[in-house]
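Omission of a single protein chain aside, the complex is shown with its protein chains in their original locations.
For reference, chains read A, B and C in written order, and residue numbers begin at 1 within each chain.
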Amino acid sequence: MEKHILRLKVNGDEYEVYIHPKTLLAEVIRDHLGLTGTKRGCDTVSCGACTVNVEGKSVKSCSVLAIQCEGLEVTTVEGLEVNGKLSQIQRAFLDNGSYQCGFCTPGMLMSSTAFLSELEGKKPSEEEIRESIEGNVCRCTGYNSIVRAIDAVAQGKYKEE
Amino acid sequence: MFGTGDKAHRAWIESQGHSYIELLLAQTTEAGNKSYEILSDLIEKAQDKL
Amino acid sequence: MSHAKYSVINTPVHNIDGIAKVTGRATYTFDVTLPGMLHGKILRSPHPHAKIINIDATRAMELSGVKIVVTGKDTLGIKQGIWRRYEELCDEQVLPLEKVRYIGEPVAAVAAITEEIAEAALDLIDVEYEVLPAVYEPLEAIKKEAPTIHEGVERNVNVTRHIEWGDVDEAFEEADYIREDWFKCSGQAHMCMETRAAVSSFTPEGKLTCWASTQSAYYTQGLLAGVLGLREGDVRVLAPYVGGGFGGKFELDAAMFCSAVMSMKLHKPVKVIFTREEDFIASKRRTPMFYYVRTGMKKDGTFCARESRMFSNGGAYTGMGATALYLSGFFHSFPYKWRGYRYDGYRVYTNTLPSTSMRGFGAPQAMFCSEQQIDWMCADLGLDPFEVRRKNGHTEGYEVPGQAFIASCGLEQCINEIEKWVKAKGKMPPNRGIGISSCGFMSGGIFNWFDSPYSFSSAVVTINVDGTVELHVGCQDIGQGSNTTMAIIAAETLGVKMEDIKVHSGDTTHCPADLGAWGSRQTLMAGNAVKMACEDAKKQLLEFAYAEMGINIVYDLDIKDRWVHIVARPERGLDYFELVKKVLRAKDGQRVVGRGYYTPHRKGMISPAYSYMMQAVDAEIDPETGRIKIHEVMTAHDCGQPINPLGLIGQLEGAASMALGYAYLEDMPFEDGKLMNPNLVDYKVIKAPEMPPTGIIEIDTYEPEGPYGAKEAGEGLTNPTAAALGNAVYNALGIQMKELPITPERILKALREKKEQEAQK
Partner (left out) sequence: MINDFHYLKPASLKEALAMYAQHDDCKVICGGQSLLIVMRQGMLAPEYLLDIKHVKELSYIKFDDKDGLRIGATTTHREIEKSDIIAKKYPVLVAMEQKLASIQTRNWGTIGGNLAHADPAGDPAPVLMALKANIKFGNEKGDNTMPLDEFFVDYFETKMDHGDLVLEVHVPAPEPKFGCAYQKFNLLDSDMGIVAAAAAVTLNADGTCKEARIVLGNAGPTPMRVTKAEDLLKGKKLDDKLFAEAGQIASEEAQPVADIHASEEHRRHVLGVLTKRMLKKAFEQAQKAA
C-alpha cells in the first residue's frame, strides 16, 4: 500500500512526514515528530490523554487520521508555552495543583485551552467547565482542582496587564 | 495459629487424627469458634502427656 | 508537644515537578526511546485454566522483523512473589511452564523492530492447550470437588488470617442486640492512566537497566534480580515519572519481566507497553470480598463484640493479596473499641485475574460492611449514629489489644465537625439523603514480607558549596507528590528555601533503598529519614557556626530562611551561604553530607501511626430509574500536621473520585473467567460532570512518631466513601445495599423488595 507525504504545521513549525494513510495523528505527533508530551491511555477514544488542538479545536488525536490534517494547524502541549513563558492555563494548573501523576495533564490542558479560547471572554458556569473536560479521564485529582484552574483563567485572574 | 507456612503445625494436627483443612474451613463456614476449641483440646492433651 | 512556627511546612507551594508536567517535558516510561530499541508484545492465554502442551513459534520467527520469541522454557522458571519471605506465597511464574490459571495470563513474548510486526507475530505463535475445568468464585473453589489450581494447595485456600482479642463469646453474651449480615464487595481496576510499561536494556558487561512504571524502584530491582538470576546491584531501575499506581504497580509485572528476559537474550533494549485491554485483564485488581458480619451491641449503643468471616477472591496468584487479607480484618475493627473481636479471613485461589492491593488495601470493603451495619443497628435500636460512634470510638492512648497503640487520634473532633455540618444542612428533600462513615488508616506498614535487609526508608542529603542541596531519596513519587513533601521537610529542617532543594528519586543506582510508595508509608517513614538526614547535615553546619561566632555554648543556634542565628537573639547570626562556603573550606573541601534512615520499632504489629476521619456523602436517587446523583462529599480528617496543603486537597479529591467510582460505578464482571468490560467504554470511571464538590475540615493533632507530627493522608480517604453512600441511600429510601457497586438496577430491586415486605405487613 502506497505511503503519502503529509505536510502539516505543528506548534507553528512546518513539518513534512512520509506515512501510511492509516497513521493516526497521535502516532505522527509522538513517533514521527518526537513530541511525547501528548499521551495515549486507551484504544477506544475514551480517555482524552491524546487531545490536541486542530485549527484551535480540540480533538482526540488517536481518533483522527493524520492524513486528514493535511495543511492544517495542530497545537500540542509543547506549543502552549511561548519563549519559555507559560500560558495562563498552565500557570493556573500550577497554582491549583491541578495534576498529580501528570499523565492526563497535557490532554486536560489542550481541552481547557480550546474551551477557554471559544469562550471569547464569556464567563462559563461550573457545569460548562465540567463538560469542557468531559472527554478527559483523570484518575488522580478528582477533577475539581482542574475545574478551579479553568475557572480562575475564565475569571481573568491570569490576564496580563 | 492457622495460617500459611505452618507446615509443622499442619503435620502435627494431621498426626492427631484431624484434617487441617477441614478445621480451617469449619472455622469460617460454621458459627462460633469450634475449630479453635478442638485445637486447644488437642494441645492441652499433648501437654498432659509431657 | 506544641507546634513550632513553620516557614515552609503547610504553606502552599507548587509541586517541584509541576513545570515538567504542565509543559509535557515529564518523560514517563511510556515515552522512553533508546537507540536500537525493539518493541515487545505478549501472547496471552484465552483459557481460564489449561495445561500448556506445546508452544511452536516457528511461523512467528519467519516473519521479517521478528527478533525473538520467548516462553517459560527460556526463563529460569523461578516462581516469584512479593511475599519473598514465604516460599509458598511465591507462586507466580510470569511466563508459566506447565499451565495457565486465568484468561490473559502471559504464555509467550515476542520482540520485533516495530510494535506492529510484534503484534502480527502473536497470531503466528501456535500454542497447544489441554483445557482444564475451572472455578471462579471462592465459595465454589473451597468445595471438595473443585479443581485444584495450585498443586498441593488443598481446597484452593491460599492464605488465611485469624485476628482475635478479648473473650468474644462472653462479650456477645452481654449484648442486648445482635445483628448478622452478609455483604458482597466487588473488585476494582487501578486504571492508572499510564498502563504497565517497561523498557529494559541489558548490556554485555552483565548489567541490566530497566525503566519501569513502578511504585517501588527497589522492589522492582529486587524482584527482577531474583527471577533473572542477577545480583541486585547489577540491576538498575529507573522510574523518573510514573503515571499513577494506586497499589497496582509494586509487584513484578509482565512488561518488566518479558522486556528484561528478551533484552538479556538479544543485548538490545526492548520496550513493552500494555494496551488498555491488557492492563484491565492482566494487571491484578482490588480484592473482591464476601463478608459475614455479626455484631453485638448494648441497648445504650455500647459495642460488645464483633465476629466476622471473610472470603476473598484471590484469583490465580498471591501478589499482595495476603497483606490485604490481614489489613481488611484489622481495619474492619476500626475505629472502635471492641471488648471481643474475632476475624477469620480466607483468601481463595480462583481461575480469575489475581487480586491484590489497591488504595485502601482491603479497608474500603471492610468499612462498607461495618459502617453500614452500625447505622442499621442504630436505626433498629433508635440510637443516634453520631453518638454511638463517639461512644465507641478510638481515643488517644488506646491500645488495640495486642495489635496497635494509638498515640494520636482526632476521631471525636472529626465526628463532631461532620455532625455540625450534617445538622446545618437540615431536613433533606424526598429521595435525597446524607450518609456518614468513619474510619482510620495506617501510616505505613510494619511488615517486611519482602525480607528487605535495608532500612524501610533512607535519605542522603548533600550540601554544595553554593548552598544548594541535593536530596537523594528512595521513596517513589507516583503523582502523590512525595518528592515535593520530602523537599518541604528538607527545606524546613535545614532552614533554607524550596528552590535550594533538588530531589533525586526513582533511581536505584543513585538513591538509597526504600520500600517505596505503598501503605501510606512515605510521608511518615521517608519523611523521618529525610528529617534525620537534614538534621545530621545541619548539625555539621551549626558546629562550625558555634566556633565561627565564638558564642557561649549555652546558646542554641538554628537556621531559618537561610539565616543562621542565635535562637534567643535572632538578630545575631550569619548568612547561610557564607557559612556553607566556610564549612567546606574547614572540611578540606568536602561537601556536607547528612544521612538518615527509618525503620519502625516497638510500634505494634501494623503501623507506627494511624489517621482518622469521618465522611458524609449527600446523594439523591431517582426512584423511578435508580440513577444516583452525588451532591456533595464532606470529610473531617485527622492526618496530624499537614505538610503540603495543596497536595492534601488533591489527595482528598482524588480519593473521593476513586472511592465514589467503587461505590456506584466501577465493577469487574466476569463470565466463565472472562472480564466483560476490559475497556474505558464499558468500565465506568467518574468524569468531571459526575464529580461532586468536596470539602475538607482539617483536625489538628500531633503525631509524635511522624516528621513534624505528620501522618497518613490520601489512601485512607478511600475507605469511608462506599459505606457513606450506602448509608445515604438507606437514609433516602430506607433500603439496605449489601452489594457493591450500588447500581440503579440494585436500587430498584431493593425498592421492590421493600414494597413487597411492607405489603406483607
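Here, a residue touches a chain if its C-beta (ideal position, glycine included) is under 8 Å from a C-beta of that chain, and two chains touch if they have at least 3 such contacts.
None of the values given here were measured: they were computed from a predicted structure.
Of the chains displayed, those contacted by the omitted chain across the entire assembly are A, C.
Residue A:G135 is the one among A:G41, A:G79 or A:G135 that touches the chain not shown.
Among A:E2, A:E16 or A:E160, only A:E2 touches the chain left out of the display.
When you scan C:G77, C:G206, C:P570 or C:P689 for touch with the missing chain, the hit is C:P689. Across the interface with the omitted chain, chain A contributes residues 1-2, 4, 20-22, 24, 43-45, 48, 51, 54, 57-60, 63-65, 67-68, 111, 114-115, 131-132, 134-136. With the whole complex as reference, residues 116, 119-120, 624-625, 627, 665, 667, 669, 676-677, 682, 684, 686-687, 689-690, 744-745, 748 of chain C touch the missing chain.
Basically, only the chains that are shown with their structure count from here on.
In terms of their C-alpha centroids, the spacing between chain B and chain C amounts to 34 Å. Every residue of chain B that touches chain C in the complex is listed here, in rising order: 1-5, 20-21, 24-25, 27-28, 32-33. In the complex of the two chains, the chain A residues touching chain C come out as 30, 34-44, 46-47, 49, 76-78, 80-81, 86, 90, 93-97, 99-106, 109, 127, 129-131, 133-134, 136-147. The part of chain C that touches chain B in the complex is made up of residues 86, 88-89, 142, 154-155, 157-162, 168-169, 309-311, 322, 342, 344, 346.
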